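The other protein chains are all here in position, but one chain of the complex has been omitted.
Coming up: chain A.
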C-alpha cells in the first residue's frame, strides 16, 4: 500500500468518484459535473477519444485484410469473445480478449467486456425501450425475486431527461406496455414489416410490430450540435465508433459534456480493487485503485461514490470490499450480494420468406429494426411459464446473384442481380427469472493479474426458459405461416448466457434491507453514500434492452445524492 501523507490525500480527494466510464458511469459523471461536483472517473481500460481513436471508422470493406473475418489464431486464443456477433475485424480492438481478464465459469457464461473510455457504450446495439409497470410490477405479481421499490412514475421523468439528451429515434405508438418517450423522427418500417403489422392488426389485435426505438439522432440537430454530434448518416458501422456522433456513446456525448464543465478528472488504467469503508465514520470514504500498468496502489477519496463498473464487475468490487463491519462485502448484511443474477434469453430465432410485395424494395441502411413488444402474460398469466419475451422482427427484400458458375459466366452473373423474395426474421429476447442459485462470487484461490480474486460465475437456463423458447417458436411459426411466409426455419443456438450482453442483478434494489442490497434511490442500504446504478442494481430483467434504464437510474440517483449531500 502506498504511503499517504496529508498533501497527497488532499490531492486525491474529490467531491465524487465514479467507477466506470461506460453507459451509466458516463451519465453519473455528466450529472455530477453539471451540478458542480469535482468528479473523478476511474476507467480500468485505455483512453479512447471520440473520433480520433476510432481507427477503422472510415475504412472501406476492401481495406480490411480479412474482409471483416477474425483470423483463426485469434479465435482459438479467445473462444469467449469470438462468439460475440460484433467481435469482427473492424471492432475487435474495443473488446476484452479472454486472457486479459480471466474469470471462472462454474457454468458456461460468455462474459463480453469493453475496457476503455466509454466501455461497451461504443459497441452497444443502441436499442432503448422504456420499461412500464407491467415490468416493474412483475416480481410482485408473479411471486419471484423481490418487489421493485419503484414504479414507472418514479423513473418516467428520468427516462425523458436521458432521452432528450442522448437522442432517441422512435414513433409514438401509444402502447401501455412500452411507454412512449421523447422521440426524434422514427426510422421507417419496411414494406414487408408493414405488411406483417397489418396482418397482426387483423388477426392478432393484441399484438403489434413497431419500429424499435434507438439512440440515434434523426432530428433537432441544433440541439445535438452543442454536444458536437450530428445526424445519423445510416452507415450502420456503429461498432467502429461514429465520426458523426450519430449514435449515443459516453465518448461522443456525456464524457465530453462533463469535461466541458471543468469539473471532470478522468483516470485511465485504473483498476478498482475495493471501496474503502471507514468504521468510525460509518461510511465509505474512497476507492483503492491499482494502476493496470505499474501495479501501484493509490487511494482516492470522495463524499459520494458511484459504482458503474458493469453489472458483474460491480459485484466483484463490492464483494472484494471487505471490512470488519462488512466481512462479506460492502453492504452485504443480507447475504444476497452476488445472488439473483440473471440475463436475457436470446437463444431462439426464426426466418422465412414472403413472395408478395414484388413492386417494393428498401433503399439505404437502417440502424434499427422492427420490434415485437411482449405479448405473453402481460395483462394476466396465460401460459405455463412465467413472464414473456419481446422479439426483434425485420423484413428486407433480398437480391439474388448466381455465384455457381466460373469464367465469363460468373463474371456476367456477378454484375447482375435480381430481386428475390422478401426475407423475414425474428429473434427472441426473453425475460429470465433471478434465482438465489444464480450467482457470482469470488474464487477463493484464483487471482487476476492485479491480485484481485477472479469472479466465479454460475447461472444457467431453467425449465421456465425452455418453456418460453418452445412457446416463442410455436407462436412465431404459427404467425409466420398464417401470414403466408414460406421456407420457415426455426433455430435454438443453445448459446451460453452472457452473449446477450444483458447480465443483470447481484446488488438488487428492494424495499427490505434483509433481502436486497440497494434502496429505491440505488443507495446501499447500510452504506448510503455508495450508489450502484449499473446493471447490478436490477431486481428483475424484463425483456427490454436495459441500458436506457441504467442511464435513467444514474441521473435520478445523482439528483438524490446531490440534494442530500448537505
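As a working rule, a contact is a pair of C-beta atoms (placed from the backbone, for glycine too) under 8 Å apart; a residue touches a chain by one contact, two chains touch by 3 or more; residues count from 1.
Basically, contacts and distances are computed from a predicted model.
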item: Listed names "Gluconate 2-dehydrogenase subunit 3 family protein", "Putative ABC transport system permease protein", "MBOAT family protein" or "ABC transporter ATP-binding protein", matching UniProt entry of the absent chain; value: "Gluconate 2-dehydrogenase subunit 3 family protein"
item: Listed residues A:225, A:400, A:414 or A:565, member touching the removed chain; value: A:414
item: Among A:33, A:191 or A:507, residue touching the chain not depicted; value: A:191
item: Listed residues A:11, A:63, A:77 or A:278, member touching the removed chain; value: A:63
item: Missing-partner contacts on chain A, residue numbers; value: 58, 60-67, 69-73, 187-191, 193-194, 233-235, 237, 358-366, 403, 405-408, 410-412, 414-415, 419
